[in-house]
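Take a look at the following structure, please.
All protein chains of the complex are present and in place, except for one that has been dropped.
Going in written order, the chains are labelled A and B, and every chain counts its residues from 1.
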Amino acid sequence: MSVGYTSILWNSEKKRYDRGILIFVLVYLISFYGLHALLHPEATSETLLIRAFGILAFFFLHVILVIGPLCRLNPVFLPLLYNRRHMGVSMFIVALIHGSFSIMQFHGFGDMNPIRSIFLSNLDYISLNEFPFQVLGFFALIIFGLMAVSSHDFWLKNLGAKIWKMLHMMVYVAYALIILHVVLGATQNDKSTVFFMIVLLGFVSITLIHLVAGKKEKKVDNEKPIVDHGYARVCKPEDFEENKAKMITCGERIAVFKYDGKLSAVHNVCKHQGGPLGEGEIVDGCITCPWHGYQYLPGNGQSPPPFNEKVATYELKIQDGYVWVNMEAKAEGEEVEPLNLRDYE
Amino acid sequence: MSDFYIGWSGPSDTSRKSSSKFYYSFLGLMLLLVVLFVWLERPFSNSIFAYGEQIELEGYLIENPVIALRIKKGDEYEILPLLGLGKMGPHAALEGHLGGNYHLKVRGTLISHKGKRFLELTDGKASILASKNSGEMDHEPTLIGSMKITGEIMDPKCFFGVMKPGYGKVHRSCAIRCLSGQIPPVLAIKNGEDFEEFYFLTDMEGKMLKEDLLSYVGKTITISGNAFEIDSWKSISLESLEVSVAMPEVTNCG
Partner (left out) sequence: MIEIIVDIVLLLMAIYLIAGLLFSIYFLAKGVAKLDEDAKNSPWHFKLIIWPGTVLLWSVLLLKMIRK
């Protein structure tokens, strides 16, 4: 965020979010262990620990994956997205506990290095049924680890948007590995159809919601605007809502905001984590990203001091009763005179 | 006032209400899944690993079909197989005693289930409290006959006490580690839902089998060989082995 780094930038909402995660984990563990004490008092503590933390990580992963598409469908889910990174790191810690104890329990204290044993105990790599499922979990944990350690804003800036995004999109690779890890591992153990069906339900839900959100996004992007001499037609001036934006897609998505009787256009993608600026609002004179509240001045696409993120700006004009945007972007942070709507009334 | 959510400026009443709704929905879903999971979970066995408590026992050290103490109990004998710490056999602890004829007094941690007992020599060499040479024990196993048995190869340390469950796909790597560490392999046969009959697996000379079995651990397999009885245990000498999907059964061939 370019003001000098600290470890964690707390605010009241993040603290509330994290408190929620902690309470969730505690309630889960108490109920998990409590129910086992009632129904399965013969259970061993190591088995319970491995199962408890494995199931919790699995649940967290589904919640995390569902947040993104839900927010695309309805902004009411945005509070879940705000501090999602803390949930991701928490999920990794829970998964790490599960993985570490599993490695110790099933591969440790034997005649082979436990890490070697993960790969060399069960050698049925060409069988689906007998596949060494623990290898899949191991690689998924590495991916989650790489994501967790790179979740600070420092990494966003210094790895560069492309590498950072690619790294964090690997969550889907990790998810596939985890589904297989569970299906070829734990569900084989109990041979209960219900467990398998629950896993299948989770996978189908995640897939479906991504497809629905993706379809909605594609519909927006497929609405090709009318183009004339390098300008794309946005809409009529009276179609704008105060302090909100209209978006068009012409290669890139461009957001055109109305504020104080003026219009300004910026590149739709927030410099922080790629949030859709056009779905945000003008607050205190600044375009505010709906994901994490990053702000940009509409006239030049620059973050207000002391911050120094910048987005590209675009020229606007009114012609034949419509607002048009010049599809060729100006430099990031370049000042563009806002279009004064009063001049056209 | 706009409902536009800005995380750093704190929640509005609307966002507070909606985020609470989501939170309690997720919490409710999680609790439902926990109840479902615990309710449907396969029951745990009542095997015992007396961790933290050690007992002292004495008997004659035998090595076939498994390294064990042969303990006199009135007119009968109990075969008490000996195990090492972790996923290891007892060889390190019994160094200097194997290959000889010894009467030992040992201390260790008991593992027991389904009428069978094992002893982990928890303190390694220090588990041997006393040893003296003895005459050779007459402990020839009794031949039951030629058999074809379907069951699962498992490591007895985990199955009979240390791990729950000590069998199946998830436990497979652990069982492989244990057998690789020279814990004696046991063939377990199901009777209904539970494993009820157990055979130590030996080679044709009646000695404990080792690495050859590793790729078969945790799978349902069919073994043909000669079955023997020795005191409280049975063993089968491996003639042939194949992975099987048949229902577990015991066929007496001779």
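FYI, a contact is a pair of C-beta atoms (placed from the backbone, for glycine too) under 8 Å apart; a residue touches a chain by one contact, two chains touch by 3 or more.
Nothing here was measured: the structure is a model prediction, and the numbers come from that model.
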| item | value |
| --- | --- |
| Omitted chain's touching partners, listed by label | A |
| From A:K157, A:H210 or A:K262, residue that would touch the chain that is not displayed | A:K157 |
| Touch criterion as defined above, residue of A:S7, A:N129 or A:N222 at the omitted chain | A:S7 |
| Touching residue (missing chain; options A:L146, A:M170 or A:L200) | A:L146 |
| Residue ranges of subunit A at the interface with the undisplayed chain | 2-8, 115-116, 119-120, 123, 125, 145-146, 148-150, 152, 154-155, 157-160, 163 |
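Methods note: only the chains that are shown with their structure count from here on.
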| item | value |
| --- | --- |
| Footprint of subunit A on subunit B - complex, ascending | 2, 4-11, 15, 18-19, 22-23, 26-27, 30-31, 33-46, 85-88, 163-165, 168-174, 176-178, 180-181, 215, 219 |
| Complex contact set, residues of subunit A against subunit B | 11-14, 16, 20, 24, 27-28, 31-32, 35-36, 39-40, 42-44, 46-47, 55, 59, 63, 75-80, 82-83, 105-112, 117-118, 121-124, 130, 132-134, 184-186, 188-190, 192, 194-195, 198, 243, 280-281, 283, 288, 290, 292-293 |
